[in-house]
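Every protein chain except one is present and positioned as in the full complex.
Chains here go by letter, A and B, matching the order in which they are written, and residues are numbered from 1 within each.
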Amino acid sequence: MVYTRAASLVILAGLAAVPAVFGMFTAYQLGLYLIYGIVGQGIALCWGRAGFLPLGQALFFGIGAYIAGAFLKASDGAYIALIPAIATACIVPAILAAIVGLLVFNRQIGSGPYFSLITLALAMLGFQLANSLDGITGGFNGMTGIPAPAGIDSFGNYYFVVLGAVAVISLALYWLLRTPFGLLLSATAENEERLQFFGFNTSGLKAAAFGISAGVAGLAGALYAPHQGIVTPQAVGFLLSAELVIWTAVGGRTSLAGPLVGAVFIGFLASELRNTFQYWEVVIGLVFILVVLRLPRGIVGIGETAFKSITGGWNKPSLPRDQKLETSGPALKPDLVFDEVKVTMGPVTILDGLDFSIHQPGIHAIIGPNGAGKTSAFNVMTGRLRATAGSVRWRGETVNGMKPYQVARLKVSRKFQVPSVFSGLSIDQHVDIALWANRIGTADLFSMQPFRWTSDLYSILAERFSFLNEGDRIAGDLSLGQRQMLDFCITYLSEPELVLLDEPCAGLSTAETADMIAAIADTNRHLGSTAIIIEHDMRVVEGLSNHVIVMHQGRLLANGSIDEIRANEDVQAVYSGGTK
Amino acid sequence: MSRNGVLEVQDLAGGYGEITVVRGLSLSVKQGQAVFLTGRNGVGKSTLAKLVAGHLPATAGTIRFDGKDFTSQPDHARRPAGLGYAPQESTVFDTLSILENLTLPYDDRDLSRYNELFLLFPRIKDRLTQLAGTLSGGEKKILSFCRAIGEETRLVVMDEPSEGVQPENIDRMGAMLEQEKTRGRSFLIVEQNLTLVEHVADHAYLLDHGECVFETQRSPNMRQMLSDRLNL
Partner (left out) sequence: MDLFVTTGMNLIYAIATLGLVALGLAVVFGLLGVMNMAHGEFVMLGAYSVFVVQTAGLPFIAAVPLALAVCAGIGVLVEWSVIRHLYRRPFDTLLATWGISIVIREVVEAGFGRDFKSVDQVLPGTVSFLGAPYPAYRLVLLAAIIIFFALLLVWYRRSNTGARIKAMVSNPALAAAVGIDTARLARLTFVFGVCTAGIAGVALAPLVRIEPYMGIDYLLSSFFILVVGGLGSLEGLLIGSAFIGGFDTSISTLFSKTSGYLTVLVISILFLWLRPDGLYARR
């Protein structure tokens, strides 16, 4: 920490000395590259942190530049116009991006290439519009004669304005990445669906990140307009968009310094080569391929590795867990109704009028042959599968058709069959996210206090599962059994009132299975919650529950106590429970 | 057929990168035999299966299949040579239909080789055009089992075939394995379900910390011996 801060100050001082040491023209060039680097920082926020790549960032940069240019031209560089100019140049792209983000992310979970390609196509659309809307943008020739604010010389002291902006934006983004919001963005990149099951609206989080990145790009555009004095459609286009991504990748998308380094490095490399070697772009292309192949963390990545080996890695800020959360009190009685639920996919019927209800707390088991629709019953309850007919109601609210995060907000939590954790995050970060579920407010997202939260249940679980105390361990390094346990812990840490457990003992050995059964029983009793568990192993069922729901071919076959189920002739006909 | 086994593993070691999981393991599978590996999680059972299937490189020791050295044979060349594999995770091709999953290894789309399996698991046949990704975890295991049995391989390595499969279908798998054994096929099966081990195993190894700590021939009290040691 101390080292990075000191290093940042040294670098900033070095940058401030550039005009004096290398002359004004170099500083002018450097200023332009730093402006591009700012856009790159926004790309890094989305790509390096939240895991989706915006490919058309020049659109927002160009809009910011046109807006600032128009304001400056209209006011002839008067200071009075600066604040509305900068504010509009930031806010318009930010809102535009947030809307695009919400529209796209709400329809598509994950971070596949479609979002990237939409942003790219939007930039191309922007380029066409900038070319054809002569009256506003000046068309092909661009918006010319943009004055610098009074007393500012584009080739002189404007450099220090740019430098100041770089410092302020870097600090702001640095702070943002350390907040709970920043951690949730990482979690989104790691495992978006799992985060939704904690009640987080991940498309909102991603749209917010995209909006912020566009605001940053717009601000850079506002800096660019008076710096160049002209804004052409190229500032909105496809090529600049691609180049911005290249600079970010070359510098390093996972850090804030990376995009600045990348833009400056490629900028000066290109301006050197351009004069000496006609086909300089070949070199840029090769450098770029090399970075993609060999340096996924960019140029800065080399530095970081070297730096870490010198200092032994810097300490992450670790706040003590000293704010105990109130337990919400004994859970209310459950009220879950499956009302003639039918699910079909093409010619296949998955659920065929499933009908049952649960009104008693405690643990209930669903058993049934493979393909009976057990997991599908969970899926239709948690927004993963659409019901063709019928409804699922939890405390009177129809939950089928809701998005996973909306169901999770009704205090319904779910653990998948395969352990689903955030592979790149530490155990402590898992605990944080689980404790925040359904508790963290929007304001808390931008405060450091939630990192100090803890709960009674956390203390109990940490005693039972010793690996929870090794908070710095990365989840991806844990064994399958431990990931299964970690997933179980975070599922319950959100203190749900209804827990859906899909074969929680799958892949566990006999001894581990016994531990897991005990943990489920104890935790559920502690919270007074209701759990529904899918299980094949009758021994597990016997140890946990006396209410069994038997499914067969998408329908309810039997419903009752273990003894009743055992005696049921229908059940015996299709299903004979055994033990491991 | 020589007196040696179809599969001879000698002092095999390997793991993930620098982490050695299997440390000097030896075992042998004879023709018409089913050999089971059991043990707690993380003791190296799956790693051994991946080493034999060629998905992980061996760092020491040898694997001989049919008398030929297979230690550094590339993974894709093992099936054509007669060594099949059904992994524990990612058991099927989610983006392909069930039909494509079953016919992928062949140039024709002939399903007759699966007739016996379809009789046992009719739900697979009923849903041939459905994407395999829409199957439940247990059904994927069954599909993977069918694919591996349908291939005309001499030895099949299976990693936890019964995981998530209901007991009745596990019994059917056991019956199928018994039948294939009488046809001279051999099996190396990682399994925690002792019922399947009890019914099918000719030989069982108990693994711990990447080594074999106990082995037994088929015997009436095999299940008891294994479960006593598993719970230690």
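The rule is short, and it goes like this: contacts are C-beta pairs under 8 Å (C-beta built on N, C-alpha and C of every residue); 3 or more make two chains touch, one makes a residue touch a chain.
Source: prediction; values computed, not measured.
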Residue of B:33, B:46 or B:103 touching the missing chain in the full complex: B:103
Residue in contact with the excluded chain [from A:292, A:319, A:389 or A:474]: A:292
Contact partner of the left-out chain, one of B:58, B:92 or B:226: B:92
Where the unshown chain meets chain B, residue by residue: 53-55, 74-80, 84-87, 90-97, 100, 103-107, 109, 131, 147, 151
Residues from chain A at the interface with the omitted partner, ascending: 47, 53, 103-104, 107-108, 112-114, 116-118, 121-122, 124-125, 128, 132, 242, 245-246, 249, 278-279, 281-282, 284-286, 288-289, 292-293, 296, 346
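Methods note: only the chains that are shown with their structure count from here on.
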Whole-Å separation of chain centres (CA-atom averages), chain A against chain B: 38
Contact footprint of chain B on chain A as seen in their complex: 345-348, 368-371, 374-376, 417-418, 479-481, 503, 506-512, 536, 575-580
Parts of chain B lying in touch with chain A, wherever the complex brings them together: 39-42, 88-89, 123, 127, 129-130, 134-139, 141-142, 160, 163-170, 192-195, 227, 230-231
